[in-house]
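A single protein chain has been removed from this complex, and every other one stays in its place.
The block that comes next holds chain A.
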Amino acid sequence: MTDASTIKDRVMSIARMIRGEFSISENRHGRVTAWITLADKDDLIATCHALKAFDARLSMITALADRNAGFNLLAYHFDIEGSTVTVKVKLVSGASIDSIVPIFRNADWHEREFMEFYDIKCTGRTDNRRLFLDESVDGRVMERLIPLSVISNAASTNMLFERLITDREKQ
């Protein structure tokens, strides 16, 4: 197991290489948590190559919706021997980001998922099919307001209230 100071040094060497914001902390078990926010989305590939050189593994990609901030956010979470490095990229609505599948094969489903649920495009991919929802469903569902009653198909709730009203009128 690589010690925390070595992992810190590795992550800080990446942070020095790119422009952006950076923070790092260590928990009581000696595992590091680092956050890197890239100033330029085009630095993503170089950052991924640098992480790969340190045997990082892609854990997950999270997309966050544009909540009146003027941009979507992509957070790429990596694991290095139990420590966590998150690389964030800001994207204006409708912008595209380079695929990291050539570097991290397991990014494939994550990229298909955020392309499906958000207004984010991914370039350099061969398979851009939806992963979960049928083509008949409108896209970028995570960025749209969908009333809970629509999601849960509240027919049964209406039936319940109608029955209650009918019963009350009978009394």
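The criterion applied here is as follows: a residue touches a chain if its C-beta (ideal position, glycine included) is under 8 Å from a C-beta of that chain, and two chains touch if they have at least 3 such contacts; residues count from 1.
Simple rule for what comes next: contacts and distances are computed from a predicted model.
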Protein name, per the UniProt record, of whichever chain is missing from view ("PepSY domain-containing protein", "Regulator of SigK", "Ni,Fe-hydrogenase III large subunit" or "ABC transporter ATP-binding protein"): "Ni,Fe-hydrogenase III large subunit"
Contacting the left-out chain in the complete assembly, out of A:M17, A:A39, A:V92 or A:I146: A:I146
Positions on chain A where the hidden chain makes contact: 1, 29, 31, 33, 57-60, 62, 64-65, 67, 75, 77, 79, 81-84, 86, 104-106, 108-110, 130-134, 141-142, 146, 148, 151
